[in-house]
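Of the protein chains in this complex, all but one are displayed in their positions.
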């Protein structure tokens, strides 16, 4: 993950969030789950800073979107308490695995602050810039 | 949030707790979740110190009462594990958002040590002093 | 330590801080280092919240004022690194042991936000109310 890729994603996500009229935090991590870039839009609740980071972290650490992770790490899932590992993970949508055009994992993005549906859509538009 | 507002709330909450014959902790945070004032009444269990703080923190960070937050961060809610973010949040009543008469958020109050019903009522009486 | 004793100390410390024209945080812990009462005066820097708590904690955990503790837990002191134990302690003045008239330890008080000299004097005036 290069910083230029991350800032292109941030710009795309930021524009999409404004278009939807929502305020979100956007967190981008590399393939080793270390931070590359982050923004908090004006008006986003303080609590979603950490949520955006954890969504991205969940996606990277288990190489799956956080909405997929939610099916496993739930009291009714196959690996209940998995969500308590690694300092606490996010079992709901808005965290996506970021992949290069060849399919290799570049990192993860987490978006939080709007509805889960909006969070996911904003993250998808950002991730799409990597394969444009 | 000014200290004078916080101490007025503490006095009101303390008086209401005595009237109900219960011992509680009362925690007041500013709009960025930093502590402003705190008291532990004689006889309150040690464990509720942290609970009162987390209730107030939950209310501030997500700009909603902790009883509302509980509906989201529950295993059957829209964002299971949300309660594991931000160092661990409180998914039950007794944490209220504190607002000025114009509706702007001043911070949060958390009350813990009695029944959840009593905790909520004590917090409400304290919060009401801000708009009196 | 009763809450009434703690609030009497807070009032005395608060009045003395105002008299000196300084903004401080005041933290009062019981003899087991659990919080009893706390206030942050308007204008005190956010960083001194934690400092006040640690000064009081240092006083309680080692049954000595934090200014005395500083002589031990210093690179040139007899027990260098002692200040790194217990989650991190405060090696400078402003934390006092609180004692009943019979000399038994009731807890600790920590004051932070002004000069160390002022912090110590404010804490002393608060502590004196216990033996008045």
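The chains carry the letters A, B and C, assigned in the order they are written, with residues numbered from 1 in each.
Throughout what follows, contacts are C-beta pairs under 8 Å (C-beta built on N, C-alpha and C of every residue); 3 or more make two chains touch, one makes a residue touch a chain.
Not measured: the values here are computed from a predicted model.
**Q** Of the residues C:21, C:75 or C:101, I need the one that contacts the missing chain.
**A** Spelled out, the listed residue whose C-beta touches the missing chain is C:75.
**Q** Pick out which of A:37, A:105 or A:125 touches the chain that's been left out of the picture.
**A** The missing chain is touched by A:37.
**Q** Just checking the interface: what residues of chain A touch the absent partner chain?
**A** So the residues of chain A touching the unseen chain are 2-3, 6-7, 32, 34-42, 46, 49.
**Q** Pick out the residues on chain B that sit against the missing chain.
**A** Counting only chain B, the missing chain is touched by 30, 32-34.
**Q** Please give every residue of chain C in contact with the chain that is not shown.
**A** Residues 45-48, 50-51, 54, 70, 73-76, 83-84, 88-92, 116 of chain C touch the chain absent from view.
What we mean here is this: only the chains that are shown with their structure count from here on.
**Q** Between 0 and 180 degrees, and as a multiple of 5, what angle does the rotation take that fits chain A onto chain B by Cα atoms?
**A** 95
**Q** At what distance in angstrom does the C-alpha mean of chain C lie from that of chain A?
**A** Here the centre of chain C sits 43 Å away from the centre of chain A.
**Q** When the C-alpha atoms of chain A and chain B are each averaged to a single point, how far apart are the two points in Å?
**A** From the centre of chain A to the centre of chain B is 30 Å.
**Q** Could you give the separation in Å between the centres of chain B and chain C, each centre being the mean of its C-alpha atoms?
**A** 26
**Q** Among the residues of chain A, which ones contact at least 2 other chains?
**A** Answer for chain A, listing residues that touch two or more other chains: there are none.
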